[in-house]
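Since the structure comes first, as structure tokens, the remarks are kept for the end.
For this view, one protein chain was removed and the others were kept in their places.
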Amino acid sequence: MGLRKFSLKAFLKKNLDFIAGVLSEVGLTAVFIAVAALICLLLVAVKALI
Amino acid sequence: MIPQLTREDLKIIGYNLGRVGNIIGVLMLVPIVISIIYQEFDIIPHFIAASALALILSNLAVHFLNTKKEMELKHALCVAALAWIFMMMLTAIPLYTTHSTGSYLDANFETMSGFTTTGLSLAQDVDHLSHSINFYRHYLQFIGGMGIIVVALTVLARSEVGSVLTFKSEGREEILRPNVARTSRAIFGIAATFLVLGTVLFAIVGIYEGMNVGTSFFDGVNHAMAAFSTGGFSPHSQNILYYHSFPYEIVALIIFLIGSFNFAFHYAVLSGKRREMFKNIEIRTIFITLMLSTLVIAAGLLYFNVYSSPEILFRKAFFQAASAHTTTGFGTVYPAQMSNVWPNLPQTMMSIIMLLGACANSTGGGIKAIRVGIMAKAFFREVKKALSPKTAVVSEKYHHISDTPLTDTVVKGAALITIGYIVLFFVGTTVTMLYGYNGVDSMYETSSAVGNVGLSCGVTSPAMPSMLKVTYIFLMWAGRLEIMAVLVLVGFAILALRKGIKK
Partner (left out) sequence: MKKLAVFTAIMLLLLIPAVVGAESGEVLIENSRGFDGKQVTFQGEVIGVMIRENNAWVNIYDNGIAIGIWCSADNARNISFSGDYTHVGDTVMVGGTFHMACPEHGGDTDIHADNFTILAVGRVVARTPDLPTVVVSVVLMILAIFIIFWLRHVRKEKGKVVPWPMSWR
């Protein structure tokens, strides 16, 4: 009577959200890394042109 | 009118310090597991003795200083400030008794560096330290990054008020869940997730790069603890350079960048609010400042012909910049090379970004991205005001989990803490220069301590003068507490001296 009804849908959604969130954060750091790599490439290219 | 201090005030502080000490006493037993795994039975008595001492002192304090009076903000700030000192001294005991450091002062430096997730190290011969002591160093960073005081007091909280006050006094403004205990558990859950992810990734790369499985996992768990807590300790004296591995550096980058994000941000994204990644003021601020600083540092190194290829610039300039800005402290450049090889421009830029720091309410240190973002927006607002008609109402807002108006109170708060950090920076730089170090190196090392970063240009060493070690312990401590708690403690002490203590 006092127990919450277990919802498989809610349980799966919570865990999928969590996993997707972890992957998203890793993806965000990948964006940081990619832009930094681009900066390094551009700097060397600019120096070669000068 | 500030009321006189009473004995009850001191009892509240002492009682709560005792509660923290009890948790520390128990936590100091955890590395014994590592001692058993690696059959380092000679180390076990050192942890037992230190733990026992902590438990004796703490239980006596809790029993004899028990008081029914409720904790107020001033008590919470003092508990937060003194707890770091108390924890530093207790946890230094095993490091000193196992001769892992040259002196008890060095051991205190090491544990303060651990708890504040700084990463400056005075450990002697890290490569030959026992596995359990090496684990212990990284473990201190992990629990320090979680805000061990918060954990201690919410686990043992008598009232929500006391817990909230301690939470706020540790520089953690945001409450993620309905009450502080649940918030602490959420923080722990987030940290555990990335600890497991980091350990697995580091271990896989370690095995791939030719290390044996056992070492890969041991180094993996230590680096995961140091990376997520943006601490920067490493089981090897060469730090990340030991591995000579680009994939290892990438894993480190991923984990320590994640570690530098706000816990409220983590909570939002992990709960499904992924748009926060693009709207959050801290993520935007740190992205801009990190990319700009990478540009300046890399350009400087390229211009002065220190490094020449894009790969080298990325692995040295960006890695070091990211390590500095997130206040992690992992290094792929020797400290002496930072001083002798890196030109002044990139080295000074590193000092600046170390002070700017990571996101608020994260494991990172420094002024914090939210304050930098708020002050930048405040500047834009002032420019807008100047360009607008007199009668126009110019308002600005920022997004951090939710949209918040940029009020003068918010800007004032950000500016005050920033000024505090700058004052600490000037004090630390001046003291370092008084000992004969040059200006650029002094600024670098001071920013590293104040911002709880851990990168060194060679100033920090066991041969460093004792008073300089004490200065850096103070800088790491004050930086971690964002100055306010330290100032309240000083205020308490002055009040006690001037007016005495009422019974």
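Going by the order they are written in, the chains are A and B; count residues from 1 in each one.
Just so we're on the same page, contacts are C-beta pairs under 8 Å (C-beta built on N, C-alpha and C of every residue); 3 or more make two chains touch, one makes a residue touch a chain.
Since this is a predicted model, take the numbers as computed values, not measurements.
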{"item": "Contact list for the unshown chain, restricted to visible chains", "value": "B"}
{"item": "Selected from B:Thr332, B:Thr418 or B:Ser447 as touching the chain missing from the view", "value": "B:Thr332"}
{"item": "Residue among B:Pro45, B:Gly272 or B:Gly413 touching the omitted chain", "value": "B:Pro45"}
{"item": "Contact set of subunit B toward the excluded chain (per top definition)", "value": "25, 38, 40-42, 44-46, 48-49, 51-53, 55-56, 59-60, 63, 97, 125, 127-131, 209-211, 236-238, 241-244, 246, 306-309, 311-313, 315-316, 332, 334, 336-337, 340-341"}
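Assume only the chains that are shown with their structure count from here on.
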{"item": "Centre-to-centre distance between subunit B and subunit A (centres being mean Cα positions), rounded to whole Å", "value": "24"}
{"item": "Subunit A-touching residues of subunit B, taken from the complex the two chains share", "value": "193-194, 197, 250, 253-254, 257-258, 261, 266, 269-272, 274, 277, 283, 287, 290-291, 294-295, 298-299, 302-303, 308-311, 313-314, 317-318, 322"}
{"item": "Of all residues in subunit A, those that touch subunit B in their complex", "value": "13, 17-18, 20-22, 24-26, 28-30, 32-33, 35-37, 39-41, 43-44, 47"}
